[in-house]
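All protein chains but one are shown in place.
The chains carry the letters A and B, assigned in the order they are written, with residues numbered from 1 in each.
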Amino acid sequence: MNDKIVDIRDLHVWYRTFAGQVKVLNGVNLNVRRGEKVSIVGETGCGKTTTVKSILRILVKQASIPKGEILFNGKNVLRMNNNELKKLRGSGVSMIFQDPTMSLNPVFTIGSQMYAVIRYSGLPGAEKKSVQQELAVKALKETSMPDPERILQSYPFQLSGGMRQRISIAMSLATPRDLVIADEPTTNLDVTIQDQVLKILKERVEDKGSSLILITHSLGVARETTDRIYVMYAGSMVETAPTKELFKKQLHPYTKALMDCIPKLSGGGVSEGIPGRIPNYLNPGEGCRFAPRCPKAFERCQCEKPEYVDTGNEHQVACFLYY
Amino acid sequence: MNNKHEKIVPKRDKYENIKKAWYKFSLNRMSVVGLVIVCIVIILAVFQPIIAPYPEHVGAYVNFKDASIAPNSTYWMGTDVFGRDIMSRIFYAFRGALIMGVGVLAVVVPIGGILGLIAGYWKDKWISTAIMRITDVFLALPPLILALCVCAILRPTLFNSMMAVCVSWWPWYTRLVYGMATTLRNELYVKSAELLGASKGHIIFREILPNCLGPIFTKMTLDMGWVILTGASLSFVGLGEQPPIPALGTMVSDGAKFLPAQWWIAIFPALAIMVVVLGFNLMGDGVKDMLSSEE
Partner (left out) sequence: MLVNWLKRIGTYLLVLLGLSILVFIIGRVIPGDPARQALGPRAPEEVVQALRVEMHLDKPYVTQYVLWLKGALKLDLGKSLMTRRPVIEDVKEFLPATLEIVSISALLMAVGGILLGILSTKYSDSWLDGIIRVISYLGIVSPAFVWAIIFMLVFGYNLPIFPTTGRIGLTITAPPTVTGMYTIDYLLNGDIVGFKDALAHLVLPSIALMLGGLAQAARITRSSMTENSTKDYILAEQAYGIPERKILFNYLLKPSLIPTVSVLSLDMASLFGSAFLVEQLFNFPGLSRYGMQAMLNKDLNAISAVVMILGIVFIIVNIFIDIVVAYLDPRVRLMGGGN
């Protein structure tokens, strides 16, 4: 029986700012099964990063979670005490960040950073320097890094962006993890390197039997790398389906529009994009947040928020068109 | 990143920029407090003859009957050993302080700034190295020492002490502008202006300089406080405005002899110095926020 590693239920996250409470997440539902690879697709600012940061509880101080729960292996992350949180961060979840220039500490060697990660992972024997070195070298070799010993002595600024991301991948899987989160890992890389890095990520995750949450704003990347896709808009999931299924049939108007944006080899011209802008999170209103831009919106959409509806084939959508 | 694009987009409301600037400035309550303090100081200085209770005590006034009185309802900050009202004299001393601040900056910022622009834009040419080496020499001495040196050699007057402070202050602006200019000269808009055949003068003053103004103005605001402080230190040792004209530093050093019994003679001027510097400091934080191009 495939149990769920992560189960996020009705998560609401607010940020306190000078102008008031910004209601970033508006009831997010997401789950990942053991060994499954899932991606979250959405435009900038829709809350993808906030969602995954909540799992690790590394949100900024001004963030508050008024409603919802995040279950990791059955336990609610939001109620974990310090010891459980340490275990979660040490061996449960790891995260790869978007910007390879900023995600490694610039004044410490790669080695000292990797050793620290391994040291605090909670793995038995990890306090020993020799164990740390051994695991670090092994992890680097697995991500096809040439000359791991020299890399461990180097500083981040001496390495290229692609290498740094591969190091991040190595760090995230140096010790066993149930879940790896990758937040747009290839967005800041050259196009030529992107494929390579994604491939390495996918291989490593599968090899270790970990689950993966991949955040991307490209449906193409999602299709290449993951088994199931969540489409996110303005703070909640609007549609989710296994990858093949989603590409065959899109239910939510937003997903349809996103799909149209991808230029197709079979012709049909370039799309005009999606008119309108993302809503104001300070005062988003009660209804569906996509309603102002939706070509198919009607009365009910403005005042009520749609819940998930299952339309079969593990294909769920949050839209009144399907009620 | 830069506000250069604001030139292209038409403004709906000509006060919009000012309103936005004020919003950014006032975001930090302390900056507004600083602004209030500075305004009060300026008003006290300018309108001293009207506001101060005993404006005539500023000159050669002597009244031994009322000498060395502790603060009371007649003399809010007490009197000094000559019977002069401390508060009125402090208000007058603000004048000298503000004049020094404005005067020094009016000289130092253009000169230092232009030198910095030249050195920055023509980096790797000998003129740049020459300018920066000279700057380094002047920077090797703390501002106070050089100012003291110059001041001691010349006759002690307000003007001379201003000159002395100028001599030691200009390198800071050169260095500041130099740092910015060396980065900015590689920006695309500068390169394209060069390609279009714009004159060097145009490039320096119309392309590079406007983008340096933020840190320059911030430093100017903060420096008002520091220059006044330096001026007070100079007058503390007697190099500055000569008695009987009151200067904050002189009042402190005169009063120091009478500690602790007649504490008010030294303490109030000292507090006045602190308050003025604090005001400009707090305001400086706000100016920095106001001029930064982040939203």
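Operating definition for what follows: a residue touches a chain if its C-beta (ideal position, glycine included) is under 8 Å from a C-beta of that chain, and two chains touch if they have at least 3 such contacts.
The structure displayed is predicted, hence computed values, not measured ones.
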Among the options A:58, A:261, A:282 or A:303, which residue touches the chain absent from this view?
A:58
Touching the hidden chain in the complete assembly: which of A:26, A:121 or A:250 does that?
A:121
Among the options A:42, A:90 or A:111, which residue touches the chain absent from this view?
A:90
Touch rule applied to chain B and the missing chain gives residues 133-134, 136-138, 140-145, 148-154, 179, 225, 229, 232-233, 236-238, 252, 256, 259-260, 263, 266-267, 270, 273-274, 277-278, 281-282
Touch rule applied to chain A and the missing chain gives residues 53, 56, 58, 60-61, 85-90, 93-95, 97-99, 102-109, 113, 116-117, 120-122, 155, 157-158, 171
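Simple rule for what comes next: only the chains that are shown with their structure count from here on.
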Chain A and chain B, separation of their C-alpha mean positions in angstrom:
51
